[in-house]
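What you see is the complex with one protein chain gone and the rest in place.
Letters A and B name the chains as they come in the text, with residue numbers starting at 1 for each one.
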Amino acid sequence: MLDSVIFYFFASIAVVSAALMVTRRNAIHSAVFLITTLLATAGIFLQLRAEFLFSSQIILYVGGIMVLFIFVIMLVRLDVPLPQIRSRLQKWIALFVALAVGVEAGVVLLLARKVPGQGLLIPNPAPANQLHPNTEELARSLFGSYLLPFEIASVLLLVAMVGAVVMAKNRTGAP
Amino acid sequence: MSPTLHSIVAFVQAWWVELLCALLIVLVVPLIAGYIVLVERKVMADMQARLGPMRVGPHGLLQPIADALKLLIKEDLIPDNADQFIFWLAPVLSMTAALTSMGAVAFGPWFQVARDINIGLLFVVGVSALGPLGIVLGGWASNNHYSIIGALRSTAQLISYETTAGFALVSGFLLAGTLKVRTIVENQRNDHAWYIFLAPVGFFIYLIASIAETNRAPFDLPEAESELVAGYMTEYSGFRWSLYFLAEYANMIVVASVGTTLFLGGWLRPFPNVHWLGWLDAAPALLFAAVGAYCVFRAGKQPARVQSLFMWALAFACFVVAAIFALASPFSHLPLEKMHDGLYGAFWFLLKDSAYIYIFMWLRFTLPRFRFDQLMRLGWHILVPLALINVVDVSIALALSSEFGVNRWLAMVVTTAATLGAAMLLVRWNDKYSAAASAALLTDSSVAENSHAG
Partner (left out) sequence: MMPIGHYLFLSLALFLIGAIGVITRRNVIIVLMSIELILNAVNINLVAFSRYFGDVAGQVFALFIIAAAAAEAAVGLGIIIAFFRNRETVLADEMDLLKW
């Protein structure tokens, strides 16, 4: 009961904020609604007992990436609502395609339940109090079987950092 | 609707302690933050050889209430072209981040909202990372050049020192081996040492980073601008401003609590395992009794009758608290004994918290302010490399002591010495580098000689 209340709470916030995000004309409003969506997603992670991912989402995504977005929106200074060229056709095509894909995937998800056996062929999840502690599990996996991707991810972040600094640097004047 | 009602009742029955703690946090922390402001003004006055607020209430004790009333009844101004939604949202975001991060902080072994959460202190650090978001949105929504500049500077400072604080905390987490709040304190009891003694460099880096994290002096350039010119709080008045202000002081409590839990032994009394120092257990009761006795002593010397009445009342309150502590000790066989751990733990925790916050105030009224580029240089050029080197050294010390059987204290001392040597090298290199850089930029040699860098 509590599970479904929490899920519907966070899921509805996520979907409504996402819909608001892609429709605002003011970029800062979009950013704020993306922040709410990310926080709701973090809530979903918490409900799925992925606690470390919950805190990583908040620290990295909301506290890092969204601050970066807001900085850039302020730098670009085009946060006043722009006159939109009302290309109506594009909007309706996008909506139609999204709806088509959604219906298709939805039908697959719904019909799969009728497969004889266990529906989506997914076993029941382990009850929450029998789970291993999440951070330790993640650490064991990350520093054990996934050590190479971990190191590559750190190199990726270094490359991205250097690239972003070089790209955003002012070429004309002093460093 | 009966099953819904049943599930709600079951939920409250299972979680009533945590809900009570959460309610206390939301109701009491703004009041406590107000009184921390009063303490700060009194400490500032003490360090400047004056008395501080004395008018409102006896010895100025009702000053926070007067300030709160004044702020509540002020006119709520919203600038003309300000973005209404975000203008409303920004202080709410800051305050929410500060209060939510208190959810995982354990003020003593019993008072914690999110018990047994796997990621204890990481939750606190993470949610307080939402604070800078409130600042930058507030500065932007004010539609004021000075606000935006102040907000961008403040946010840049906060996110830079978040990295530093995180690395400093990692060295503590390495020692503790866990992120859970209670387990960290239990491990400090089992290791017979507060982690400040095992990783002192980590503690001091965290101290400096937490001063910068909460926009306190000497890193308070965003706030000083609001004293001199402007800042992100310019266009906010009345209740909205008080939300920002209280969020800052609540953040102070949170970073002090994190530092206390991880480095200063949390709710353990000094030397928790040494038996012949067991008389320290009587310290809370004795301390309050001493304060009560001092109040009685001063009560006779007050010039006005109402002031001496107040002193008598304060003495009475102190004696009552001392009696509660004495009655909760294991010597009396009263049912109050069950609260022993909670009460004494909370006392020691709040004492260390207050010491940490006192250090904040002490530094505020002693050191001059950092310029913004000096601040960023200190953060990125000195503290982040030092924090990284500290993490590596603590890991080396732990590996030496667990794999190769070297004595833990010896390993820690050697690696701390290595970290301090690296720190001195960093500072020397940084001085040389930035002096050379500023000498290259400036053509005037006398100005180049006088420009100190960080």
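Worth a mention:
The criterion applied here is as follows: contacts are C-beta pairs under 8 Å (C-beta built on N, C-alpha and C of every residue); 3 or more make two chains touch, one makes a residue touch a chain.
Computed from a predicted model, the values in this text were never measured in an experiment.
The chain not shown here is in contact, across the full complex, with A. Contacts to the hidden chain, counted on chain A, fall at residues 3-4, 7, 11, 14-15, 18-19, 21-22, 27, 30-31, 34, 37-38, 41, 44-45, 48-50, 52-53, 56-57, 60-61, 64-65, 68-69, 72-73, 75-76, 78, 82, 84-85, 90-91, 93-95, 97-98, 101-102, 105-106, 109-110, 113, 119-120, 122-127, 134, 137-138, 141-142, 145-146, 149, 153, 156-157, 159-161, 163-168.
One rule holds for everything that comes next: only the chains that are shown with their structure count from here on.
Interface residues of chain A, counted against chain B in their complex, comprise 1-2, 26, 28-29, 32, 35, 51-52, 54-56, 58-59, 62-64, 66-67, 70-71, 74, 133-135, 174. Partner chain A is touched in their complex by these residues of chain B: 3-4, 7, 11, 83, 85-86, 89, 117-119, 122-123, 125-127, 129-130, 132-133, 136-137, 140, 148, 152, 155, 159, 162, 179, 441.
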